[in-house]
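Here we show just some of the chains, and they stay where they sit in the whole.
In order of appearance the chains are A and B, and numbering begins at 1 in each one.
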Amino acid sequence: MKIQQIDHKLAELGLHLPVLPTSKGIYQRCLTIGNLVYFSGHVSVNTDGSFITGKLGADLNEEQGKAAARQCGLAILAALKEHLGSLDKVKRVVKLLGMVNATPDYQHHPVVINGCSELFASLWGPEHGVGVRSAVGMGSLPGNVAVEIEGIVEIGDW
Amino acid sequence: MKIQQIDHKLAELGLHLPVLPTSKGIYQRCLTIGNLVYFSGHVSVNTDGSFITGKLGADLNEEQGKAAARQCGLAILAALKEHLGSLDKVKRVVKLLGMVNATPDYQHHPVVINGCSELFASLWGPEHGVGVRSAVGMGSLPGNVAVEIEGIVEIGDW
């Protein structure tokens, strides 16, 4: 039986994949086109699937925002695992669009989205875990969640 | 002469493709790369090409927002038909980025964007008509339109 390397790293880091919330939205969580897996915008959820809500610049400080972005990352991992069977099929992160629920004067979106990027870098390394990225401020997000992140990963052999 | 199946379904649903508005923006409506067609952000327009405007959470209720998102979907279909010659060349919807013009406290973006997703599901079925998606709240949109949606479809044989 083959060891699931990414699952093993997550366990070593003491991290747990969240329950993915059910949604009123009509979408697929992941979709494969060739060697790319597109994933839907995943929102900041606690391990039990409940939403992490609030706006950066008003309700949440930077550390709380970063933790919320990491939870988006864990939700993305849960969706990819469900879709691919194993997270070891991911070759590298291609792209993230990090969307932060923020007040009009908020300025530290990149630090917040680092919560997700640092997670992926710790799993796949600084070369394969880090792709292109935008980290930007939304006027509002579904259910007033703090962060939502969509993107693309590449699958295949290293 | 081959029957245009998607055109036929649109007629059965009593839906009409809108006149695509002219824009001050410099862009192509659609662009094909291999088997993927990328399409520009299409805004909520009435059948005559006039804008559907207003913010969710202030000017428009959920049903009006959903209808606006469906009109974005019809504008996307008009653009794809112009680009491809026939909507029957679309194999499946890959990705939508649904952008809702909303107040900072608005929370029901997924329900609004369902107006487009339900349209595509009714044309191509729940498997091929529904791809990955984000439904998020913008601070502002061009001409104060209610909804703007961009994305990717795959073309080819089923």
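Criterion: a residue touches a chain if its C-beta (ideal position, glycine included) is under 8 Å from a C-beta of that chain, and two chains touch if they have at least 3 such contacts.
Computed from a prediction, not measured in an experiment: that's the story for all the values here.
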2 chains shown - copies of the sequence in the complete complex: 3
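We adopt the following convention: only the chains that are shown with their structure count from here on.
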Centre-to-centre distance between chain B and chain A (centres being mean Cα positions), rounded to whole Å: 26
Footprint of chain B on chain A - complex, ascending: 23-31, 33, 38-41, 55, 97, 99, 103-104, 137-144, 148, 150
List of chain B residues in touch with chain A within their complex: 36, 57, 94-97, 100, 102-111, 113-114, 117-118, 121, 130-140, 154
